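Every protein chain but one is kept in place in this view of the complex.
Chain lettering (A, B and C) follows the sequence in which the chains are written, and residue indices restart at 1 in each chain.
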Amino acid sequence: MRIGVFVCQCGENIGRTVDCPAVAEAAGRFPGVAYSVEYKYMCSDPGQNLIKNMIKEKNLDAIVVGSCSPHMHEKTFRKAALDAGVNPFLCEIANLREHCSWVHEDIVDATKKAIDLVRIAVEKVKKNTPLTPIRVPVTKRSLVIGGGISGIQAALDIANAGFECVLVEKEPSIGGHMSQLSETFPTLDCSQCILTPRMVEVYQHPKIKLLTYSEVENVEGFIGNFKVTIRKKARSIDESKCTGCGLCVQKCPIKKKAYNEFEENLAHRPAVYVPFPQAVPNIPVIDRTVCTYYQTGKCQMCVKVCGREAIFFEQQDEMITEEVGSIVVATGYKLYSIDKKPEESEIKGYGEYGYGKYKDVIDGLQFERIASASGPTSGEILRPSDNKVPKKIVFIQCVGSRDESKGFSYCSKICCMYTAKHAMLYKHKVHDGEAYVFYMDIRAGGKGYDEFVRRAIEEDHVKYIRGRVSRIYEEDGKYIVRGEDTIAGKPITIDADLVVLATAMIAQPNAVKLAQTIGMSYDKYGFYNEAHPKLRPVEVSTAGVFLAGACQSPKDIPESVAMASAAASKSLVLFGSDFLEREPTVAKVNESVCAGCFYCQKVCAYNAIEKKEIKDRKGNLVKVIAYVNSGLCQGFGTCNAVCPSKSVELIGFNDEQIYAEINAL
Amino acid sequence: MEEEKFEPKIAAFVCNWCTYTGADLAGTSRLKYPTNVKMIRVPCTGRIDPVFIIKAFEKGADGVLISGCHPNDCHYNTGNFHARRRWILFRQLLNFVGIDSTRLHFSWVSASEGKKFVDVVTEVINKVKEQGKFKKYEKINKEFAIHE
Amino acid sequence: MHAHNTHVETLAGKIEELTSQSVMQCYQCGKCSAGCPVRNYMEDSPNQVIRYVQLGFDDEALHSSTPWLCASCLTCSSRCPQNFDIAKFMDAVREVALEMEIDVKEKDVKKFHEAFLNQIKKNGKAFEFGMVREYKLKTLNLFQDVELFPEMLLKGKLSLLPHKKKDIKHIKKVFDEIK
Partner (left out) sequence: MKVGYYPGCSLSGTGKEYDLSIRKVLEKLDVELAELNDWSCCGATSAHATNHFLSIGLSSLNLFQAQKQNLEELFAPCAACYNRMVVAKDELGKGTETAKKISALNNGESTAKVNIINIIQLFEKAGLENISAKTKMNLKGIKAACYYGCLLVRPFSITKFDDAEQPVAMEKIISAVGAEPVDWNYKVECCGGAHSIAHKEIVVDLSKKIIDDAVKHGANVIIVACPMCHSNLDMRQRAMKDTAAIPVLYLSEFVGLALGIDSKELGMNLHFTSTEPILEKVLVKE
């Protein structure tokens, strides 16, 4: 074999701590290496041309590139090899940047290690064999999980491009948090007014299959070929008969037993309910935990009034399977709230603010409902305890976020903006009122955002005080807010009528479970991880799965929508071809030695190992051996590790190849 | 003194999706750790055959680190479960062939845990430094280990 | 204020040594000051004292009355979002100030602590009467609280002789260590 070694300096990135000429020189002396060279930027066009030219000129049949992580440029260099006529799988990468120059400081040691890394790669490539990528067909349908603005946008983009889409929403209606908002920054347009038409469009779109009150239970398969099981929870209403007349809702005698989740518990709802008037679909559900019929067997008032005989008490959850080629995850966020604190969470709460104790210490979404024209106060700013107009209102930012001790250390990104919006909405409605905002920094980095905050300060005279509040307590119907103005260096006490805490956006409580179902990674807070923070922000490391919206990190609506469209277009890229090429790193059974013990079958998580009957020429069964369905095999190689007779090998990572690496250590 | 100069050789078998990427992140974040460790990338910890480890010791490693995704986060759903189940048995095997099983380290490092990767690697290196050079590999029953 | 302190031996460094926490942890949110019960008696707020140390204005921190007015109530430490133990920080500032023999503003507080500790050193237990007597002599605050004494004596709350620890050598050892 004639191997070429190409050592990249990455400008200064590798060159600063690794003596690249020395590495190239040492590599040139490895057995089997016919040529070695170093260059400033291997991934640049001249760099790639260097590789291609040398392959031809020096008659190379395998190459090793010492550069950045294979996760970065393996594809680039495999392509260069292919262009020059070398099988792309005869190209190996030695990670000299992420695993060497960037993590070490001593030039001598780092250079020594770099030489070792190149040697390991050279030994590996010697054992590589030419491979051809596997072609699999693509199912040109998509699954979108979560029906907030992100999911809605992604579904519409995919459907409008002409592909089918299944939209799964766990609540009875789509709309997500945006449907709860009053007006939206930075333009102050009405949230419902811009959202409702989109929700209706989803409902009516011939290419969108909408499954509300449903959850994804299981995901099998892989990019281009996912098989998804969805649980459609029983609404206790026959969707095909219900006309959404709302009579059942009006007549249900249970009025006060359940809090209205949509109104953030500021109001009650009946046992049979539609989450909000503009809900899509406009079909009620029965909350079995409070309905008299389910509790005692009596009532049935709804049955009596429903002219369509749509009430269906015996309805059961239904399992639906869908085959799709891509998945867009758009499950959004939850607001940090002490009442709904996620189980086993580390959150310690804000006892010093009386959060959870005082009715008039509320969170951001509760304020949205109070400010909303369709909310419990019809848009009048009234405080929950006594329905009076608050004359002094205090907003506190960074509650639950940027707080190592009681919450989460990240910045929740949008609360500076929504607080400015809240203060502004308040001032617009209560002209003689006073609004104070306690903040640590104002983070308003978006188009028109800082101008928006300045408007709140300059035009609406909202008083911004830089400092965190330490304590709130009630005294004679007022809330005594004790803070410190760290700019003036003076303590400050405000007797407020209403306090709004700008609590953090946090991950959905079931986020981790869904991640595990799909096979996505997530950060320590439960937000989903993108494949690359800069270059692949809407993909996850599992191919064919894309992210949109606040499930990835706190986001506002414009960002969520942009990300949704990006995720949709990534799906569409996939649907652009009928077949998909996959890495040929799959398992293969050596039929002549396989003993048919099927240990391998037990450990294969993808059901890729099947039984194959070997018959002699007369048709008599000789033996039953293992066979790998390469369409299903994902190539993680446990079969290889457990096979007692080493009859199954993982191509690209077989024993021989790994031993070669170990030997070179 | 000889002890002080001893620079151990650590072989790390890491899965492509979590720990290898976590190590990438350590690099991208410019965190620092000693050069003693060299990584062999496998698709999943489930791919790791116990024999690899014996081989590594035989080839002069003073310590071995195995690191993959956290339980439940395996890129391949259950690969790392199989791996873990087998390790329990494997430790006994190691002792049997005369390798001090405390030289074998396991950890979970996810793609987002660059800092943890550095901590783990540094800790393993320090531990092995304390233990000193691994000298027993001559004793290993070669027949058992060879699979070439 | 003075220019940046360029000594290697900065106050920040000493405090980190004494408390195992870096003053850089503090992000100056002011929550500590906002909840401090004695904030209104302080010239510098607690977070300002931390700020002085962060920036190397060591003299300002060492001469500030704030650490001496701090009542060690731990309100700040228990609420700091950055898990910075401010009370411990204040302890350390005082400790360094004493060590450097800074002429502290709050002399009475300093004298009170000295008087208190002297009693422990002598008796192994706090002896209120002895302590108050010493404190009064030190501060010449002879008449403060005299109205309370007769009643205290009557109620048996002020004993004129100290309760003594029998075996006092361990106490001595601890005190010897800090000389």
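Just so we're on the same page, a contact is a pair of C-beta atoms (placed from the backbone, for glycine too) under 8 Å apart; a residue touches a chain by one contact, two chains touch by 3 or more.
Remember, it's a predicted structure, so these values are computed and weren't measured experimentally.
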*Using the contact definition given at the top, list the shown chains touched by the missing chain.*
A, C
*Residue in contact with the excluded chain [from C:24, C:73, C:100 or C:137]*: C:73
*Given the full complex, what residues of subunit C touch the hidden partner chain?*
18-20, 37-38, 41, 69, 71-75, 77-78, 85, 88, 90-92, 94-95, 98, 106, 108-109, 111-113, 116-117, 120, 124-128, 132, 135, 144-145, 148, 151-152, 155-159, 163, 165-168, 170-171, 173-175, 177-178
*In the full complex, which residues of subunit A touch the absent chain?*
350-352, 354, 357, 473-475, 480
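One rule holds in what follows: only the chains that are shown with their structure count from here on.
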*For subunit B and subunit C, what's the span in angstrom between their mean Cα positions?*
51
*When the C-alpha atoms of subunit A and subunit B are each averaged to a single point, how far apart are the two points in Å?*
31
_Could you pull out the residues of subunit A that touch at least 2 other chains?_
none
*Per-residue multi-chain contacts in subunit C, two or more chains*: none
_For a test of understanding, state which residues of subunit A touch subunit B in their complex under the given definition._
69-71, 95, 97-100, 102-106, 109-110, 112-113, 116-117, 120, 515-516, 519, 521-524, 529, 541-542, 585, 603, 605-606, 634-638, 640-642, 646, 650, 653, 655-656, 658-659, 661-663, 665
_Quick check: in the complex, which residue numbers of subunit C touch subunit A?_
27-36, 39-40, 44-45, 47-48, 75, 79-83
*subunit A partner contacts - residues on subunit B that touch it in the complex*: 9, 11, 17-18, 20-21, 23-24, 26-28, 30-35, 38-44, 46-49, 52, 55-56, 59-61, 69, 72-79, 82-83, 86, 110-112, 118, 147-148
